[in-house]
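Complex shown without one protein chain; remaining protein chains in place.
Our next item is chain A:
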Amino acid sequence: MSKSISNYLNRTTQAAPLAVFRVLFGFMMFLSIVRFWANGWIEKLYIQPKFFFSYYGFEWVKPIGDYTYLIFLICGIASLFVALGYKYRLAIIIFFLSFTYIELMDKSTYLNHYYFISCVGFLMIFLPANAYFSVDAFKNPSKAFREIPKWTIDSIKLMLGIVYFYAGLAKLNSDWLFKAMPLKIWLPSKYDLPFLGDLMQQQWLHYVFSWSGAAYDLAIPFLLLYKPTRWFAFALVVVFHVLTRVLFPIGMFPFIMIVSSLIFFEAGFHQRIIRFISKLLRIDYSKMVAISQMKTYRFKRNLVLPILALFFVIQLLFPWRYLAYPNELFWTEEGYRFSWRVMLMEKAGYAQFKIKNTETGEQFLVDNTDFLTPFQEKQMSTQPDFILQYAHYLGDHFASQGHKNVAVYAESYVALNGRLSQPYINPNVDLMKEKESFRRKDWILPFNNTIKGF
């Protein structure tokens, strides 16, 4: 057993696929940052709001006013350096830290694909992605290698495989498969798509999309791994992600996934990409091949493998943490995030907060627009941890304004996957007395329905 493991760890492969992945990943990240900036989202999401929703344990991560632009600037430059493979190790560390910092500033903007990018960024810190076709390798031939350990490329494949497979598992639930929810809500509203608009109204199509979406997610890692189906799988990847891009507002993510799945292809394919880029940029391809040593990149420290092993163990186990909570996952969202539950449910909510003086009984309702942006309010109204944090913020705010004996109550309603809205938070619980923790939140009212499955 251990022998086959060490045999596996000693196997080598050409460095080209990882180099191409580095270039494309860095370039896509750079585009994403530019797009985010150009859309004015830095201002809208991180500067204008008065209040930010923190992740549990990361309350210290906040936007830093106008200097927030600086973080994006650093992140953008770092991603370019990653693409170029210039001072790669430092660049990817800075990229990972700055990107993750941005992600942690306000959980209203949580997206699975940002988490995916943080995960890949972390992984790439430990991979010799600059061993080939990089400025580092050009400048210092002692750092240039044509071969690298095979597991380094496999680790990225594994990461992608986890994302797809877990996203597929999450779709195996009764709402998705047997009610075609939430696609039954989302697709009919795309009535104005050219050619497809009328089709989007058809029930059979909602079921076809639901089932094939689940099948796609579950099968695609294997279809990509298996050589005879690889091109077919890649065609599926392109069709699937282009379709999701047409139907849903998911930004750069489809393109990032399409580009990432190229890592599954053989080295010869990546050599052709490198030759193409070289021609485009007038780089002497033969010289680059010549300087790279025939020997294999060697890891000096044996720290890397344990870290990555631990990383993947966590990746494999973390999405299952919802099993530790007794209530319906979609309703309470305890263990929902960081679990590759992508485009999985439609939730709408409404939350109103009551500030009450526990001594005198005097009370009044809060106008959420005084404190939150519409986007934040929307996120807050369907997620209990947001509601709790906001309730504490309100309580502290009004206490600092001179209100005495402040208790905060939430009256809220949530509709899930087209069910009729029902009360969400126990309106008789003083949220000031509740604390955020990993324990179950017993002040969430029960979901009077069942959704079976993962």
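Annotations
Basically, a contact is a pair of C-beta atoms (placed from the backbone, for glycine too) under 8 Å apart; a residue touches a chain by one contact, two chains touch by 3 or more; residues count from 1.
Rule of thumb we're sticking to: contacts and distances are computed from a predicted model.
Considering only "Membrane protein", "Imelysin family protein", "Septum formation topological specificity factor MinE" or "Multisubunit sodium/proton antiporter MrpC subunit", the record for the omitted chain gives "Imelysin family protein", by its UniProt protein name. From the options A:51, A:165 or A:207, the residue with contact to the unseen chain in the full assembly is A:207.
When the omitted chain is restored, the residue from A:184, A:241 or A:441 that touches it is A:184.
Contact with the omitted chain, checked across A:259, A:288, A:414 or A:445, is made by A:414.
Although one chain is not displayed, chain A still touches it through residues 39, 41, 44-45, 109, 111-113, 180, 184-186, 188-192, 197-198, 201-204, 206-208, 211-212, 215, 219, 223, 226, 228-229, 232, 248-253, 342-343, 346-350, 357, 362-367, 373-375, 377-378, 413-415, 418-421.
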